[in-house]
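What follows is a structure written as structure tokens; I'll ask about it next.
Removed: one protein chain of the complex. Kept in place: all other protein chains.
Then we have chain A:
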Amino acid sequence: MPSVAVEPAAAFTVPVPRGRGRQDWRSALFVAPYLLVFVAMLVVPLAMGMWLSTTKGDLFGTERWVGLANFVRLFGDAIFLKAVANTFYFVLLTVPFLTLAGLGLALVLNRQERWAAVLRTIFFASTVLSVTVVTLVWRLVFLPDGGLLGVTAEALGKTPIAFLNDERLAMPAIAVTTIWWCIGLPMVLFLAALQQVPRDLYEAAALDNASRWTTLTRITLPAIKRTFFLVIIIEVILQFQLFGQPQLMTLGGPNNSTRPIVLFIYEAGWRQWELGYAAAAAQVLFAMILIAAMVQYRLSSGKEAA
């Protein structure tokens, strides 16, 4: 086997300019535009949000500094605590299903055939729709009086179920709507990952007479492990920000069973004009998303290291 001649590392070393400070300045120039936008659009608003959460005021001005009073009030507010519980419940309903169903669809549709391409398009199509359209469609499905499920139930001689008016069923109904709407993104991410798995691994497995299950668990899943965790992190972040679906389908009802944190923030800030209180709730949501994403990240990093 011919060996590849490796040139001395020194030959590839970039010559260090005489003034190191000048080099740093040039490098900083490259990242400066992004850094400026990042600071102006993310860091500053984040800091302002944190400051607002310690004040009492509305959109027209801050009345006074109240320290942690907004947070104390939040954690004694039964509606906010219910909104936190609702948000976690929704994330639990959607994220595992979106991840596993997205993976399943990607595995089935990761083919060159035309039917697979058509189905990939169909499954992704719902993702491009706006939340207004999606919720309108699904309200027409769930409506017991003339809706698709209601008409079907009546045709079968059953009493139509008022999914959106039932405290136990309203959130699962919103979860179904969301899964239908959002399934495209995890599917596409998994498809992209699957297409990166080296073909020769599958050829070797075929030569070894490996079963489909063995191929899946020993080759495919380990190869797309990073994407798996990426999908979970993305979906956790996205679904924690639930807003449009309950706002348009249930207004947070019935009996506050579908009010998520973002709807609570909107109502507190825009309807009740309590900007400080809304900002405090937003900080709690930010912390929740951050912790959830970090835990996922740690878990995935730990598994990879192991």
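Quick note on the criterion: a contact is a pair of C-beta atoms (placed from the backbone, for glycine too) under 8 Å apart; a residue touches a chain by one contact, two chains touch by 3 or more; residues count from 1.
Convention: contacts and distances are computed from a predicted model.
For the chain that does not appear here, its UniProt entry gives the protein name "Extracellular solute-binding protein", which is one of "ATP-dependent helicase", "Response regulator", "Extracellular solute-binding protein" or "Protein-methionine-sulfoxide reductase catalytic subunit MsrP".
Among A:Leu42, A:Val133, A:Leu251 or A:Val295, only A:Leu251 touches the chain that is left out of the view. Residue-wise, the contact with the chain that is not shown comes from A:Ala162, picked out of A:Ala162, A:Ile261 or A:Ala280. Not every partner is drawn; the one left out touches chain A at residues 56, 58-60, 77-79, 139, 143-146, 160, 162, 164-165, 167, 249-256, 267, 270-274, 277.
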